[in-house]
Each structure stands twice: as structure tokens, then as C-alpha cells.
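Everything below concerns the one structure shown next.
Partial view: only certain chains, each at its native spot in the assembly.
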């Protein structure tokens, strides 16, 4: 459920650039789709081998190769050789514990980040590493598994009226990045709902389970924050880079993504603040409950302990206890019992303990 | 009541620049006012169509178009086309979950921020997104709903003696920005009052309700802070921008707004500190109350439990208990009861438990 | 007693530069003093009208105009016109909720800051806004009320041997700023004493009153900090400004004031740390007290409840209870009472509860 | 077990550059290995004296001298003289309390950092200071003790097909640095496991021992953080340095190490957050337990104290107590006992105390 951040250690001591898939292996077949488009055409096809990709190398169109599943290392290696990608980049694509980053190599640019998805069944967060390679006429995306994340973009490309068709691979890169990052909004919305429901629970009927729920959401926020926080730097780097691969008029779109990232970061900070507030409220509610328990004990004990003492006194067996012979002693004592008891009740009510 | 920050997710995957109104829809008719003025004239009129606006395009006067209500998307779209506004800007105007920001496009400048208003009826904070477009001779403002926020500025424009008449659209932009930001002072004042009243309540008679009040103001401050914190950067950008649209002599006025923003930010931080202090006080007051309860219980129990034991001893039915026959045993025992009881009372009073 | 930071809201929507006195109105007459000096002369005189000030405009001496009390707005307005001061500056002088700042207008420089004074009677902090205008041969100071803050400087000017006489208005500005800022040292000293006395109280005999004292000093520190924190930036701006109004050899004196500000800021942070420590100590002392109360209760109850049970057993009225007829039963029972009681006492002493 | 950070004090007042081994002396013999390689050859040999090292000085190969154990100061001194190393560097090599740093001397570069290893036996962290000297054709490494940390690199050098052979001493330096820093991943993985196991313990059965475990991991994290935090700066310095000793194409590898360091730092921060969360959970679990204890006490006492009072009443010895003669009094009383007891039980169950 939660990204296990550290089993990279198995690779310690290996030569850098050794291609091994590190991370949870999503046991899925690899699936490669090519989306090729120009201003006037747009086609989507599934391919199987590197040769199918190389066919597009000399075409003037924008070619987007979407690789889903990282099991088949050879095909990634051959892409690397055919397009002259640095071994460290290939290593990063396969090792799914990357920190989000942007790297500008002269011939291509490498973006890696985490996609965060909410699995509906049991509302856990799924982390998927997505790598984007932006070349002159090519865009490669590498995903851990097959899903329909990029479907809306494919649809837009197939739609002949859509603006995306007339624009270059840099705009496509923007569209991909934007669709990954905007997934976070849905995630944060659902966290908002969870926080609200916990708060309500705290005000009505906090239980041991509530603590666990607070703890879970706190943990989830820590992980989400870790995967979101480097995005700011990533987009800053894209906005500052001077490269022929990204046209100036596309920069404005990346600036828009940057604004989204800022808003996501701020919302996460805000939710952290709120979750800390929940923890405070929980602890306060425990103290309040304890107070209530103590008051009940104190009221019961303080009323009956003195009365029991009085009853005890007249249970003594002394020969010379004049009251014992008095006719009215017993009813008088009941009056005393009631006066003392009611008096203490009034006293505690005055103290607002009842 | 509180801005729901995340339902933008409905738009995920859409083409950027798609114009849809995102946010709580204030079910209000759209209302467009034009305020047109030169040094010598100043008129205010209501208009209905884009053509009414275009008439002013070639006039040499300063024209302020105030659009209240975002329901009618077409008119905003046609303004965008007529004045050559970037689609992303139009999208931002309609999506009312923007972070406050300033963007410098060459022909125009775009400012978006939240106005914070205090609704008097139940003292909740209302957030309204306000967009400002500063063009060469035009200023556009887009508000979520109709209110009298800009009335004082309109009055000043209609007053022939006011300085604003002789100055350009940059000064008008300043006046608008200033009037929006200064709303925060009233808001913070009322928060100050609430904090003071909670503090008083805490010293006199804290209850379960107090916690809820603290929690509410804490939450409100978190939201206010989020909408105020980007204002600093916004004004910094305005002060640093080099554009013919903002004259140097107007910069000094924006510097003044910047000072206001600093003061607002500082006041919010100060109020946060105080609210955290309230939470501490509340928790301390619970502990103090528990202490008081425990002392009452301890005093009652510690005094009467030993006495009850003594009474119990002389309630035993042994045949050979010489004290039982003693004439003075009973009165002597009462003396013992009183001595022990009073002794313990004095002991607890010495400990300052009474 | 404490600066009410927000009633500026009354001015929302007004034209900038509208001269209204905002802030607590110290109901005092306005009092204007002129101190005029050259290397060889130095005179102090009280004046009433703007004309008295204008007489000095063409003299080659350094003229210091000290305006105490802000009731008479016209005289400030006429100073503004005579010396060509920007309306926003005049507005800032009159609105006594300014953040400390330094503004460099070409012909003059504007400094505004808060003076903090300790009122001896009931040890509350008084905030007074002081504005300084440094012109070519003039220095203006505007204070909220009349006091003897500047008396030592006046004395030094009247003393023919003092260095200040031979130096320009920039050095005078330094002297004024220095004397205002150094007031803070006395204030912090007295806070130090209060913190020490609270700490002692906490170790000896903490009470409900202690919490209130801690809360008060915490609040006071929050306010002091707010008024001191912008001073750093203020002095940084003075040190970086390149203006003929401040000679290079005077900069070294402002650097000295800067060091004082750093020390004041550090002392405030240190005192904040200490006050938070006091709060911790207070909460710990409550828990310790509760522990003590609980131990007393536990010891009493745990000793006498078993004894009472034993006594109760032999108070039962069964016909066949052989012990009841034994001659030594009663004394033996007393031995048991004592053994059990003393045994439990020893047990609790071993646990260090007694 | 934990690095004792401060016994450097013994050296206070000594002349700088005095060569004394400061730190825990690992009582081990010194062990020097030379790994010498070119594109076509690669040999590993053990040497004993400085002369054996000097033989390689004029060869064109890359020579890596790995010194394990710092007992023999003379050999380090003679390396220093032979290769013209600054006395302060030699001092730093021998004083094993260095902060990780990179220093660029013109002829050579000095890197010092801590290696963190997990000793499997009792899962404690071992800190070892490792110094790296990068010269024109030489790389020196100085370790505190002999282990197999560098074995994989030696193997790669001996393997004629490995890329490392064809590259210079800067790449070797990268490989060494990378293998040291990647050790941290294994360490953090094991901390992750410990944190998880503590969390589980907290939810199931927290004990006094849990606090100690939390305290220990908190302390360990504080120390690890201290030794990791300067690595960021170290790698930044390497990436910024302009020196013929580090070729541009090697920089990309150091950038990769930099990314690892960022990830390690972030993981440590994340674990700190979690450990603080554990502390919170522990304190909450104590409060919850106390609540449970109090409830049991309150239920027992509140049920039986009133019943005992009633029993006490009819244990009184008054002559005129009519109920005593009633035939059904005793069974009726039992009914009362049961009704009161069960009624209170229902009451407490309603309050969810049972």
C-alpha cells in the first residue's frame, strides 16, 4: 500500500548504470503504444518491438511512445541505444524509487515523477513512477503499469480539431505532466473528506479507532508530501532551462502547471496543520472524558462515604449509647441522611460537576 | 462557509484553456458596469453586451469594466477575443480556486486574488475571487458576485475634484487592489475580538464549547493565511516588473499596499501564536479542573475512611471487648472522631488542598 | 495597554493620502520644539506656527523640529507642503499603526518605528510611534505625545563641547534612532526580572495566578517582537542606501545601532524560549501535584479499606462464628490490624509514595 | 556504540597540524592496499612501506592507495610529505570527529565523510570516518579499520570488461563515494522496520520498554542526521568546483550521488516525523490506559458504595427500627440491592464505560 522507500539497498556496490528493475514488480505484461500525429493526422497503434518504434525516427511527425510495464528490460535498453540515452537515465527509469527531478541533457530532457492515484476499493494511495523523455520529435513515457491515465490525451490527439495537434512535442510533454499532476487534486479532495469525517467523529464519539485513523492519515500525508515537494524544484528547472526543445510559447503552459504545484503544496501543508489539530483535539477529548469519569466517582464516593460513616457509628455495640433508645432516633437519622446527601448534591451541582 | 479547495478535480484531463466555471456557483445574474473617465469627465453606466464595451476601445479615456457574476461564459470569452487575452488567463478568471498571483503578459497584466469579507449575520468569512486585467487604456475586473465593494472608488471617480481622475489605469488598478486588501483589516479586527472573548471565557468558565470555538478560529486562520500568504509575492512581482503599463510614480502606491500586506501577514502570525496559546490554556484548565476534582475526592475519602474503620471496629460482635462496657467509651469515641477528622482537615488545609 | 492593531479598518475605501489621525488619540496638546545648531551655536525654542519653522529653511544650520502630539493635522499638512513631502508619508505619520520601515525618497528619507517604554506604575508596555524625516539641513520628528525621551540629545546639542554639534543631520538622525532603540534594553531587563520571579514562583508555589502571569508575559513578548522584528530590515536598508543625505562616516554609527537591534532580537528570542519553558514547567507542576494528591488518596484508601473489611467480617451476626467467643480474639485482631496497616505503610514507603 | 562527539578537547591549545590520532582507537593493525589499473591492466597488492607507494608515482596508471587503520601515524605523515599535502588535511584525516566536507586545494582535492554501517549482531550503528584524497593520477582513501566495504569496487577494477578501467581517478572517486553513501539505504531500511515494529507494539501492547525503544531510535536518528546533513553541501561543492581533476563527463555521476543524498535526507526527515508520531501515540496510549483504569475503579466504587451504605443502615442498633421486624424486609432489601446494582450497571453501559 505505501511505497517502501528503501529496498534500493540490494543494489549497493553495483556498477552505476547496471539495468535492473528495482521496486515492487507489478506483475504485468509490458505494453507499448505509439501515438503519432501531425497537424493533419493522428493515429494510435500498439507495437511490440523496437523496430516498430525506429520506423518513426525519420518521420517529421510528433511520435509519442508510451511504455507501460517495466518487466522487459531489453526493449528499454535498445531504446536507450537507438536514441543515445545516458545509462544513468535508463537506470533511473527502471529504479522506481526516484525523487521527482528534471535533467537537461543536451539532446533530450528527462523528467521523472510520481503519479498518485486513489484506489477506490479501500481508499489507499497508489504511487506509480512515470518517466518522460522529451527528444526532438519524440516523447517517451515509461509507466510501471497499464492504466487509462493518458486516455484523455490520446483522445484529444485523435480529435482533429484539438489545438494539441498543431503543437510540438514540448506541448505534449506539458499535457502529460499536467494530467499526472492534476491527479493530486482528486487525492487531496478525498483527504479533505476523511479529515472532515474524523473531525465530526471527534466531536461526537471519539474512540480508540479514531486514533488509528488520525495516525493513518498523518502517515499518508507524510508520504504524499515527500513525493510532491520536489515537484516545485522540477518545474522551476523546466521554467529556467534554455533549450531548443522547449519553445518559449510553451513555457507559459508549464508556468500554469507550476501554479498547480504551488496550490497542491499549500493544500498539503494546510491539511497537515489540520491533522495536527485533530491529534490535539483527540488528546483533549481523552482528558475531558477522564474528567467526566473522575467527577462521577467523586460525586458517588463523597456522598455515600460520610453517610456510611454515620450508619457505622450507630452500628457500634457500646452498652451506653443513649441515642439507641430514643424513639425518634431512627427517623431523625434518615432526615440527617437525606439532608447531608441532598446538601452534597447541591454543592456538586453548584460546582457544575453534575 | 469555507472555501472547498479541491473540486477542481472534475476538470482533470481536459484540454487547457477549456472555459468552464469551476467553483461554487453563486446563483446570480451577471452584471456589467462601465466606468469611463478622463481628467474632466467621469460616467458610470450599466451595459449588457460586448458591443457596448467595444465602443470604448478607441476612446482616449480610461475605461473600467467591472463584471460581477461569472455565469455568462460567452461574454468573458468574447472579451478575451476582442482584447487578445491568453486562454489560460480566461480559464483562471473562471476557475475560482486560484492562488493569488500576478502575471505579466506583454500587452496586459493579470492580477488574481481573494477578497475576504466578514458576513455579519453569523460572522463567517466569505471568500470571493477577484481578477484584474490592466491593459493600455482599459481595466477589467471580474468578481464572483455583485456587491458594493467598489462603490467608494466609483464615487471618487465621479467626484470631479478627486486625484484619481487625472491619473491612468495603473493608479486605478492600485485603488482597486488597495480596497480589496484593506478589507482584511476589518476581518482581523473581528478575529481579535473573538480571540479576546475566548481568552476571557477560558479564565472564567471554560467548557466543551470553548474547545469548539478555539478549533473554529484556528481553522479560519489557516484558511485566511493561505489566501493572504501569496499576496506578498504578488506585490513583489508588481514592484519588480518593468512594463510601460505601470508608471514609476504609481509604484510608490503599490509599495504602500505592500506595507499593508506585510502588516496583515504579521497580524495573522501573531493571532496564530495567540490561538495556539489558547489551546495550551484550555488543556491546562482541564488539568487544573481534574486536580480540583481529585482533591475533593481525596479529602472526603481520606477523612471518612479511617473514621468508618473505627466505627466498624466497635461494631464487631466479640464477646470480650472491654471497651464496650465502659461508660464513657461512646463520648470518648466521638472526641476521637472529631480530633481525627479536624486533624486531617488541618493537614489538608496546610497542603492548600482546601 | 496593548496596541490595538487593527482599527485602521475605519479608513478602508478612502482615497490614499487622506490625512486623518488613526490610532488611539492621546488627548494632548500639540507641542513643537525647534533645536537649531551649528558647530558654534545651539539653541532650543518652542514654536507654535509653521512660519516659525520656515524661518530656518534658508539658514545653513542643522534644524531639528520635534513635533509632539498629532492632534493638529493642519500643521503637519503645511509642513508637508512647505518641504514637498509625499502625501503617503504624511498619511503614515498620522496613522500610528505603521510597521517600522525606512523609505528613501530622493530629497528626503523617512523612518518610522515604535518606541517601547515601560510605564513604571503598573509595569505595562507603552507603544509610541515615532516618525523621522531627514532632509538636507532639517530633521523632523513626529511623536504621539510629549515626554522627555529626547532630552539627553537636546542637552548634548546645547553643550558646546559635544561632538554632535560639528556633525550633520545624518548624525542627529542616528542619535535619535539610537536613543529610541536603546529604550528596549530597559524593557528587556524588566522582562528578565519578571521571568525570573515567575520561575521562582513555579519552583516554590505555583498557583492559578501563575498561569495568568505566564500568559501575560507571553502576550507582551509577542507584541514586542512584532514591533522589533522589522527594525533589522529598517537598519539594513539604511546601511545599503546610497544617498548624499547620509555620509559614509556616519554609516559606522548606524552599523552600531544595527548590532544593538541584533542583540535585542536575540534577547527576545531567548526570552520566548524561556517563557515556553515556563509553560512546560507549569504543566509539569500540575501533573506532579495531581500525582501527589493521588498518592495520598491511594495510601489512605489502600490501608483502611482492607481493615474496614476485616472489622466488617466480625460485625456479622451469624450464630455460629467461633472466633466471637474466643477470649483473645479482640486483642489478636488489633495485632492483625496493626500488622496489616504497618505492612502497607512500609510497602508504600518502599515505593517512595510517602 | 554511539559516536562520542567531543573528546577532541584533549587537543585544545596544541599547534594546528600536530598529528595525533583523535577518536576511538580501533585497535587494529594498519593495512595498506594498492590497486593500480589502466585500460588494459588491473592489479591489487598489499604494501607495507611508503617506498612501495612511491614506485607508482611516475607511472601513467591510476593508482588507488587504500589505508585501513590510523595507528601508524608516520606512514600518513610520509605520504603527506611525498605528495605535498597540507598539514591541516593530515590532521583532519587523523582526527576522526570531522564534519563531512569537500576541500579544493589546487593540486588535490580532499573529501571526508562518515560511513554508516549496521552491525548485525545487536543492530547498532557503527560510524567510520573515511577520507578521500584525489590527486592527478592517485586516489588515497583512509579508513579507521579494515573491512570489505571497497571489495566490490576492487572486483570491478580487476574485471577487464568493466567501464571503470577506462576512466580516470575522478570516476574512481565517484565510485568510492557512491559505495559509502549507498550504505545509508540499508541502514534506513532497517530503521523503517524498527519503526514499523514499534508502531505495531504501540497498537497492541505498549509497555515501559516501548518508551526506551522510541527514545533509542530517536537518538540514533539525531546522530545519523547529523552525519548525513553536511553531505548535501559536500556534493554541491563537488558539482560547483572547477578543477582539472574532475572531468565534466564525470560530473553527471556526482549529480547522481547528489540525488541519492537528497533522497536519504528526505527519508531521514520522514522517519523523524514518524518517530515523533510514535511518541505522541505512546503518550496517548498512556492516557487511554489511565482512562480505562479509572473507569474500572469508578464502576466498582459507584456500584458498591451505595449498597454498602444501605447495608450499614440496617446494621444500626436502634431499638425502634420498624423495618427490622418485618418478615419480608430482608428479601425486599436484596431486591433493592439488585435493582440499584443492575440500574447502575445499565447506566455505566449506556455511558460506554463497560
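Order of writing sets the labels: A, B, C and D. Residues in every chain begin at 1.
Following the convention adopted for this analysis, a contact is a pair of C-beta atoms (placed from the backbone, for glycine too) under 8 Å apart; a residue touches a chain by one contact, two chains touch by 3 or more.
Keep in mind it's a predicted model, so treat the numbers as computed, not measured.
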Full complex stoichiometry, one sequence, with 4 displayed, works out to 5
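The working rule: only the chains that are shown with their structure count from here on.
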Cα rotation angle, chain A onto chain C, in degrees to the nearest 5, is 145
Interface of copies chain A and chain D: same or different residues on the two sides (over or under half shared)? different
Outermost chain relative to chain B, judged by CA means, is D
Chain C residues touching 2+ other chains are 315
Among line, ring, star, complete and other, the chain contact graph is line
As the complex stands, chain D meets chain A at residues 151-153, 156, 162-164, 174-175, 178-179, 182-183, 185-186, 188-189, 192, 203, 252-253, 255-256, 259, 262-263, 266-267, 270, 273-274, 277, 280-281, 283-284, 287-288, 290-291, 294-295, 297-298, 301-302, 305-306, 308-309, 312-313, 315-321, 353
Chain B residues touching chain A in their complex are 4-9, 11-17, 86, 88, 97-99, 101, 103, 208, 211-212, 215, 218-219, 222-223, 226, 229-230, 279, 282-283, 286-287, 289-290, 293-294, 296-297, 300-301, 304-305, 307-308, 311-312, 314-317, 321, 323-327, 329-330, 333, 337
